[in-house]
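These notes concern the structure reproduced below.
All protein chains of the complex are present and in place, except for one that has been dropped.
The first chain written gets the first letter, and so on, giving A, B and C; residue counts start at 1 in each chain.
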Amino acid sequence: MLIRLGYDLEFDLPAPLAFVAQLRVHPSRAADLREADVLHVDGGVATHEYSDSYGNICTRFLAPPGRLRLWNSTLIEDSGLPDPVAWDAREIPPHELPDDVLRFLLNSRYCEVDLLSPVASELFGGIAPGWNRVQAICNWVNNAVRFDYNFARPTKTALDVFTERVGVCRDFQHLAVTFCRCLNIPARYVAGYLGDIGVPLRLPMDFSAWFEVYLDHKWWAFDARNNEPRIGRVLMATGRDAADVAFLTSFGSSTLVKFFVVSEVEQPISV
Amino acid sequence: MLIRLGYDLEFDLPAPLAFVAQLRVHPSRAADLREADVLHVDGGVATHEYSDSYGNICTRFLAPPGRLRLWNSTLIEDSGLPDPVAWDAREIPPHELPDDVLRFLLNSRYCEVDLLSPVASELFGGIAPGWNRVQAICNWVNNAVRFDYNFARPTKTALDVFTERVGVCRDFQHLAVTFCRCLNIPARYVAGYLGDIGVPLRLPMDFSAWFEVYLDHKWWAFDARNNEPRIGRVLMATGRDAADVAFLTSFGSSTLVKFFVVSEVEQPISV
Amino acid sequence: MLIRLGYDLEFDLPAPLAFVAQLRVHPSRAADLREADVLHVDGGVATHEYSDSYGNICTRFLAPPGRLRLWNSTLIEDSGLPDPVAWDAREIPPHELPDDVLRFLLNSRYCEVDLLSPVASELFGGIAPGWNRVQAICNWVNNAVRFDYNFARPTKTALDVFTERVGVCRDFQHLAVTFCRCLNIPARYVAGYLGDIGVPLRLPMDFSAWFEVYLDHKWWAFDARNNEPRIGRVLMATGRDAADVAFLTSFGSSTLVKFFVVSEVEQPISV
Partner (left out) sequence: MLIRLGYDLEFDLPAPLAFVAQLRVHPSRAADLREADVLHVDGGVATHEYSDSYGNICTRFLAPPGRLRLWNSTLIEDSGLPDPVAWDAREIPPHELPDDVLRFLLNSRYCEVDLLSPVASELFGGIAPGWNRVQAICNWVNNAVRFDYNFARPTKTALDVFTERVGVCRDFQHLAVTFCRCLNIPARYVAGYLGDIGVPLRLPMDFSAWFEVYLDHKWWAFDARNNEPRIGRVLMATGRDAADVAFLTSFGSSTLVKFFVVSEVEQPISV
């Protein structure tokens, strides 16, 4: 299956502004790209790319005042299969985890492992370790939290989600990620493309967030918001939480004036 | 000047327990070591060392139930000079910062940049950028926050310190680190040895926390708790905040039964 | 000036539900009423009225499942003058305050006096006591906080407003009330009618919140949201904060299906 990916974002900048974008497809999917994946910055702005400590491609640039347009259109090959499910995947005890996985057990800005550990033990401590326990966490979060765009805010943490029980995509994942870490299950936050392939249309498109869990020495996709295997996830960036993973970080103020994202099956054109 | 560094820590473990220690002298000081710097784990426990994403040496091991003793004694050569002061050191604007410094501008568990940015602007936005502004932050924190061991808690964040105005070493640094980041000044949390060299005796010894700020393309030591240049800081680990930097992280429960740290001038023995 | 006051509210109740309403005009304005002020509950629901510890009229009833309609239309005579301003009104020191005013100095759910006292001292401690200091608080809050309906939430406290700098009517008042109390100036939260009399139209109508401050042994209206003297405030209920003052408290769930409030100058009909 070929998936068309892209975005078209416009901002008004009152003054020159430094940006770091995480808008590239993640290197782990580079081999699947069928067209170039480029962050286009209109107006001849010079960009610089680097890999952050999580292996995400970051694009830096200093934008001049005025209108800023960022866009891309690329094509990726995808298995077309839903997220894999492995009920027999086992948890790896902390002392057997790879060195670079350990940091996904720690506290982070939006995932207060220290504050939610007793709760996680009470809710999930009695469930047998493994895939089933992670799924139980997703089920719990999906059931307890109500999706509502009107209750998004950038400062909302996992504890806020736990007490307020309402939020958006990232909020569901932050709470689930935190519960996993509380139980010593490595979990990381993911941002990427996720279209409506194979599910009823949900508009408008946006970038999406899900999370990954380390079981059986592999990272697996989970999604406490949608909570069902989905087709066509394309990872862009991963990190401890949304503080590490932002499609755009700027060091000053700007106004969003256009936001368009696409992630859909590319229809072959018959001649 | 030669400084004797060491520690002797004992714990009781009810069950086998995985640990990650950040008890080694930081690689940036390796050339100054005059004796081997080794984390001794009694009882023939196998250890494994790795470097985390910040370049800190981490030591992992799985300890058996019962008494666990961790100790070390090493010797380091030090300039014997107080922390450098460079009033003319300038702030580097975000777009000129090295790639790997950018993450020290972001939110982290104990440093809520998002929540304290307006406050930082109001307090320090009018001060000319540069060393003087960082020093103004240290002065403010040192003056506003009262040191009291009785108000330490592991979950205390920079915002908590800002509202409660009381805390320990790490709390002072978390608030100062956060204010710096709010102003787009990269700042990182540091743990290390800091004895009472050249200052009135303060007992008992403990590991210490300070922070570093990136000015003029170098990292400089600041200390919002002591707020004066000190002699003999020996860096062990650095990271975004205390969630990244813990002399000991364990994945389960244990009881501390002995805690001894030394960091003092080595007296030459005349024959 | 005659002001027409009224509301028409409808809810769907899945089950019988107990309510306490604070929808009556406050007794302090009873003498100004020119028509009866009655909370009509359709469907023959029995109501009971009582006065709470703040002197507000509360109406209790147990509503059956199904559609619940609450409505009223009344007429009140008003001076037609803007809120009084008394630049020479002085603060009363705590030991001279009346007994029943003291509670308006204390902590409450949405007004964390304990957490914001250092901030209040830093911001306003240097300003001469009296009306001018309260006005300085309103100016600060009005300037620092951005009004945005999309960032309302029922759990938002004064500290949240101070850090997030965005909110609705009640949020502005909670922060200003808290700052006043931090400085030992009694302040209470007010809910009432406030139409657009004499100001550019702002739609749709809603109940409004402002606050009162005790100066010169009287309560005076302040409004950190609008921050200008307004015509036609009609007090309904007052208390320590929005936890004490809610136009409707219910002990279970319901769905709001209609919300209409009116508060406008009654046009005389010429014959």
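Rule of thumb we're sticking to: contacts are C-beta pairs under 8 Å (C-beta built on N, C-alpha and C of every residue); 3 or more make two chains touch, one makes a residue touch a chain.
Please read these numbers as outputs of a predicted model, since none were measured by experiment.
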Chains still shown that are in contact with the chain withheld from the display: A, B, C
Full-complex contact with the absent chain, from C:Ser73, C:Asn107 or C:Asn227: C:Asn107
Of A:Pro14, A:Pro27, A:Pro64 or A:Pro118, the one touching the omitted chain in the full complex: A:Pro118
Of B:Arg34, B:His48 or B:Arg153, the residue in touch with the unshown chain: B:Arg153
Residues belonging to chain B that touch the chain removed from view: 150-151, 153, 155, 163-164
Residues belonging to chain A that touch the chain removed from view: 112, 115-116, 118-119, 144, 159, 162-165
Contacts of chain C with the absent chain, listed as residue ranges: 18, 20, 48, 50, 52-53, 58, 60-62, 93-95, 99-100, 102-103, 105-109, 111-112, 114-115, 154-155, 184, 243-244, 249, 251
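Here is the rule we go by: only the chains that are shown with their structure count from here on.
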Contact graph of the chains (line, ring, star, complete, other): complete
By mean Cα position, the chain sitting nearest the middle: A
Length of the line joining the C-alpha centres of chain B and chain C, rounded to whole Å: 48
Centre-of-Cα separation between chain C and chain A, whole angstrom: 42
Distance from chain B to chain A - Cα centre to Cα centre, in angstrom: 31
Touching two or more other chains - residue numbers and ranges from chain A: 155
